[in-house]
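Only a single protein chain was left out; the remaining protein chains are all shown in position.
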Amino acid sequence: MSDYTEMGRKILKTQPFSQFLGTELDALAPGSVVLSLTVQDAFKQQHGFVHGGVLSYLADNALTFAGGTLLMNCVTSEYKINYLRPAIGNKLVAKAEVLSTGKRQAVCQCKIYAHQEGEEERLVAIAQGTIIKIEPKS
Amino acid sequence: MSDYTEMGRKILKTQPFSQFLGTELDALAPGSVVLSLTVQDAFKQQHGFVHGGVLSYLADNALTFAGGTLLMNCVTSEYKINYLRPAIGNKLVAKAEVLSTGKRQAVCQCKIYAHQEGEEERLVAIAQGTIIKIEPKS
Amino acid sequence: MSDYTEMGRKILKTQPFSQFLGTELDALAPGSVVLSLTVQDAFKQQHGFVHGGVLSYLADNALTFAGGTLLMNCVTSEYKINYLRPAIGNKLVAKAEVLSTGKRQAVCQCKIYAHQEGEEERLVAIAQGTIIKIEPKS
Partner (left out) sequence: MSDYTEMGRKILKTQPFSQFLGTELDALAPGSVVLSLTVQDAFKQQHGFVHGGVLSYLADNALTFAGGTLLMNCVTSEYKINYLRPAIGNKLVAKAEVLSTGKRQAVCQCKIYAHQEGEEERLVAIAQGTIIKIEPKS
């Protein structure tokens, strides 16, 4: 496990909402991150698919972690997400990477895959967003 | 309470993730909805603000409910959200409305406000997205 | 004509692309702008509707002008646009307003209407985007 990944896991543990949902950080490197989440029945919507809000949370968080490897302290300023197909399965994996970075902001992309036992992973959502550096208050 | 609001509350109760978080439906009318959520400590990120993923979930759900009043069975196809300032407070209120509608899709907007006791509500996020009608399988 | 409107027209005249297309500034006030464009045959796509790129240009420019009334020197950082129906007519009108503003950025919305003689104006596109302040180089 890299130092980056170790550091990322420590930060993830300080996020109450990520702990609440059970998010795990699989890998972190400069400019990229992989987050995953075991799907609980409580994460679903009325048709039995994972609720879009869970996918959105995961995309938001992955975008921020990816940008954070280059910008350090940062927040998501905005993003857009396209849902591609119903998210069915027992595990979600979010892979985010920095597409472009400047001094103050990074533009990142996140792809979310749903995993179901015995089947290939399926791409279920794609997000693009802006991460901005937070200046420490003096 | 209108029939619409009553119907909306029944649908909200069939969404496990909305029940998990404790979302309430305050009002539903043709083309608009108001959802609210009591903030729990578990909803926060590492700086003590409500996690963006909670705001995103709320926006996604409100957009779908607003569009659903005109399209009936529908899902969110895509949306974008701008976070405006840290979400601080004990309650979130999401107000969504349909901006334009066609046979198959509606474009909706959602504004999310954070409420803190003794203070005026503050606009913390704005989302715009596309809701698409689901055709029943024959 | 307000001083704001007069100032806005002067700035618009310094934009070669806006002059190339013939954009006019109908009104400018703190937090809002109205731009319009006479549709030329050269602005169309293969089905005879105004090309989406013309609507996008107009949205982008209107978002920047609206934000610029509060932030002064600024650029569009990002935006999203939903096309609602084919843009048919001889005139386009873009109405943009600031939805939220901070020290460094403003989030704005733009609605674009198509006008055809003898008919009511029709909403053809809606955009939401982030305008950021440019710091002068010292």
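By letter and in written order, the chains are A, B and C; residue numbering begins at 1 in each of them.
As a working rule, a contact is a pair of C-beta atoms (placed from the backbone, for glycine too) under 8 Å apart; a residue touches a chain by one contact, two chains touch by 3 or more.
What you see is a predicted model; the values in this text were computed from it and never measured.
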item	value
Residue of A:80, A:95 or A:133 in touch with the missing chain, whole complex considered	A:80
Full-complex contact with the absent chain, from A:36, A:64 or A:130	A:130
Contact footprint on subunit B, counting only the chain that is left out	77-78, 80, 105, 130
Where the unshown chain meets subunit C, residue by residue	11, 14-20, 41-46, 51-54, 56-58, 60-61, 64, 75-83
Where the unshown chain meets subunit A, residue by residue	80, 82, 84-85, 99-100, 102, 107, 109, 123, 126, 128, 130
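Just so we're on the same page, only the chains that are shown with their structure count from here on.
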item	value
Separation of mean Cα positions, subunit B and subunit A [Å, integer]	21
Inter-chain centre distance, subunit A versus subunit C - centres from mean C-alpha coordinates, in Å	33
Subunit B and subunit C: spacing of chain centres that average the CA atoms, whole Å	28
Multi-chain contact residues (two or more partners), subunit B	80, 82
